[in-house]
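One structure, pasted below without further comment.
Left out: one protein chain. Kept in place: all the others.
Up next, subunit A:
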Amino acid sequence: MTLKRFMNEAISPWMREEGPDSDIVLSSRIRLARNFSSVSYPIFADRVKLTEIRDFFKEEYEHRSFQDYEDFAFISIQDLSDVEKRVLVEKHLISPHLSKNEGAAATIISKNEQVSIMINEEDHIRLQLYFPGFQLSKALEKAFQLDDWLEEKVNYAFDETRGYLTSCPTNVGTGMRASVMMHLPALAMTKQINRMIPAINQLGLVVRGIYGEGSEAQGNIFQISNQITLGKSEEDIIGDLQSVVNQLIEHERNARSHIMKQSSTKLEDRIYRSYGVLDYSRVIGSNEAAICLSNVRLGIDLGLIKNVSRNILNELMILTQPGFLQQYAKATLSADERDKLRATLIRERLQLENR
């Protein structure tokens, strides 16, 4: 059935595995920024040089050098349609910045969509790895392996004092951005998260809503990541992040059971109403959909809603983005049309699972 097949494409294969603490941590990610030592950074380099870099990777790919490591696909950004680019961005496989680069931008993506290498983004190379659930150390270990393997082929811009030299001063040193995506509905409901954010910031970590710093957390999904890349080892940075995430997990679990004890009827009402909205609405905006999906996911975690998989939030949050909706419809849609298709897709998806 077409819808089902499309679903399989919408959710990255790695997301289907359940990782540790996956009731609260959706995914863990490591990103490493690297550059060629003798070429100017993409914002400042001439096209010829950047094309050379892209072709270097293309050749490595064609000579199966990447496939030896894992099954990869090479994609030139200029070969993609606008909708295709947007879908890759919505799946977090490439950054919006890369999708807007004309010409020499490219990406190499592993078959299970767990690893992607962005070429000529803000830096020449950005390695990115995802793991389901809370698995930062594992992600770091794999990222280092890939980095070591690349370093055999590429002369990195590296300096004894400054570390890995990047285009932006915010990435210099380790070039590493580690982040964890968390679903924190109970901390959000009880407004505890707002009190915790300043304390987390003091540790050199940032908390963001899913669509970037300062924006509202859509669907109660928060991203915690390191701000500092200089002066600490990768292991120490991850250690700090892990201890904060562990505390957040504990607080979220406590808050959930507290709400269940204090006002279970209210909570149940909220969860089932959201389920009802998703199951019956004919028109739904992305904001409302995100809120309802968060509640339904909480309902699944609390054992109130059965027959729906935990991935529903991950999956439908991506699937109901403008890019995916338009790819599914094979047409450019107005905002109203998107709200309608969004409702239809969610309804169909829930009914598929219930059977």
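Of note:
Note that contacts are C-beta pairs under 8 Å (C-beta built on N, C-alpha and C of every residue); 3 or more make two chains touch, one makes a residue touch a chain; residues count from 1.
Just so we're on the same page, contacts and distances are computed from a predicted model.
For the omitted chain of this complex, the UniProt record lists the protein as "Protein arginine kinase activator", which is one of "Sugar ABC transporter permease", "Sulfite reductase", "Protein arginine kinase activator" or "DegT/DnrJ/EryC1/StrS aminotransferase". Across the entire complex, the residue among A:16, A:58, A:97 or A:310 in touch with the chain not shown is A:97.
Between the chain not shown and the residues A:225, A:274 or A:327, the one that touches is A:225. Touch with the chain that is not drawn comes from one residue among A:157, A:267, A:298 or A:316, which is A:157. Although one chain is not displayed, subunit A still touches it through residues 29, 31, 35, 37-41, 43-45, 86, 89, 92, 95-97, 99-100, 122, 144, 147-148, 151-152, 155-170, 172-174, 176-177, 179, 181, 204, 206, 208-215, 223, 225, 227-234, 236-237, 285-287, 321-322, 335, 338.
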